[in-house]
Structures are given as structure tokens and as C-alpha cells.
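In this view, the complex is presented without one of its protein chains, the others remaining in place.
Take a look at chain A:
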Amino acid sequence: MSLAADAFVSQLAAAEPWPENATLYQPLKEDQILLSDCASSLAVQAYLRMCGLPVEVVCRVNAEYMSPSGKIPFIHVGNQVVSELGPIVQFTKAKGHSLSDGLDDVQRAEMKAYMELVNNMLLTAELYVQWCDDATAAEISRPRYSSPYSWPLSNILAYQKQWEVRRKMNAIGWGGKTLEQVYEDVSQCCQALSQRLGTQPYFFNKQPTELDALVFGHLFTILTTRLTSSELAERIKSYSNLLSFCRRIEQSYFEDKKGVIVPLIKRSRRGHSSTNQEV
């Protein structure tokens, strides 16, 4: 969004408190949602839970097209619609809820840098594995993406999405990479994150920030989604502090009121992870 639009939205957002009926929209959990979308959605949900803001998750077949930017997830708060983690963080900040207020400028810049790293590496790797790897695309991504539609629309939309992602990969230079190289990149990214995390509970001090939410969203989804090959998950499992980090956030923020840990991911069929969450 442009600066002027940003300022305008902030003005509007600041006017009202967080309502009770805020909703988050994502594609259908059981049959439709793909790895990358699920990761982004989980990151936003984790962030909102960390802020203590209640939100209801609603699944819609056309969530991707409902979103103003075309990306999942988006939230509907009052009569405003905001999509993607970055704008949502700014939106909640305008309403007075923020996780990164306690950071100084250097730390904030570092946080932004790591968030960019996750977006450029992990998210892109997820998209690559889903759509550019022929086996995964044919077995998992295309059938799931097109499941709500009838023939021939299902084929048209699935191939359209695949071409779009492949074009984007070529544009950013990932078109020529092999799967092995992508796995290597993921390993390096995880190594950088692992080093930064060290033995701390969260990335910055003892309080979680949006970076924690983002990393949790991506790593947790990769760990708990079964793809055609479990190489991606294996690479992450080799960093034990990242594993315990994920488990810690799951226990802290995705627990229901009775103190029982709600199973976040059900490993049933290949390629899909379903989440049971209570607000």
C-alpha cells in the first residue's frame, strides 16, 4: 500500500477498538489449503494469539479471490479487510496492540531482516516444492487446489496457478534451481534462525514478536505436513532448538482454556494438515 493509503487506514483503524467478531479467512482446511497458505495463515493466527486478540477462523472456497491482495490469509475487522502478516501487524499497531514496542531500533531492523529472510527463503521454497516439483504438483498441489471446482474449470484453474507460480520463480531466479539446491537453501535459512535463537525462549528477549509468529507458522506447518518426500521436514528436524521452539509456542498459545493441549495438526492423509483450534 502507498504511504498515503497506509496513513488513511491507520487513521480509520485507530478509531475503533478490536471488535469481538473479527474473522480470519482461509481456504478449506481438509481438502483445499496448500502448504504455503497454511503456513501464512498459521503465522497470522499465532501473532493474533500472542497479542491476545480474539479471532474466528472461517474457511471459504474463494478466500484467495476474496482477499484484496490475492493472498491468504486476510482478516475482516469491523468493516476493514486487511491481508498478509505485514499489513496486519501495522493494522493492529494502529489499534494499539504491538509486540515489538519493547525493541530498540537495531533490534527492530534485525527483526525485519530476519522476517525478510523467512519470506524470501522459506516461503519461496514452499512454493517451489509445491508447484515447480512435478511429482508434488501432480499428486498433491493441483488436485487439492482444484478440488472445490467442477471439470473443466478445475483443470483450468490449477494449471493457471501453476504457470503463475512458475513464472514468478523464473522472475526471481529460482527457476533454474534443482530440488536439492532448494533443500540446501532451506537448511541454511534454518541454520541462521537456529543460531539467532540460540537457547533463548524467543528470538528477542523473553517476549515473542511477530518474527516468532512467522517462524512458528512456517516451521510448524512444514514439520507436520506430509508431502511426497519428507526431506524438507528432515532438514528442519536436525535443528533441535527450532523443534523445541515450535513445541513451546504450540503449548503456550494453542492450548484451550482447560489446559489441555489441542492437537494442532492431524496427520491423516498425505499432503494435508488440518488444524483444530479453539479461539
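Everything that follows uses one rule, which is that a contact is a pair of C-beta atoms (placed from the backbone, for glycine too) under 8 Å apart; a residue touches a chain by one contact, two chains touch by 3 or more; residues count from 1.
FYI, contacts and distances are computed from a predicted model.
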_Protein name (UniProt record) of the chain left out of view, among "pyruvate dehydrogenase (acetyl-transferring)", "Proteasome subunit beta", "WD repeat-containing protein mio" or "POTRA domain-containing protein"_ = "POTRA domain-containing protein"
_Residue in contact with the excluded chain [from A:22, A:61, A:117 or A:233]_ = A:61
*Per the definition of touch given earlier, which of A:15, A:109, A:135 or A:153 contacts the omitted chain?*
A:153
*Based on the whole complex, identify which of A:76, A:97 or A:218 touches the chain you can't see.*
A:76
*Considering the whole complex rather than only what is displayed, give the residues of chain A touching the chain that is not shown.*
60-62, 64-66, 68, 76, 79, 81, 149-153, 156-157
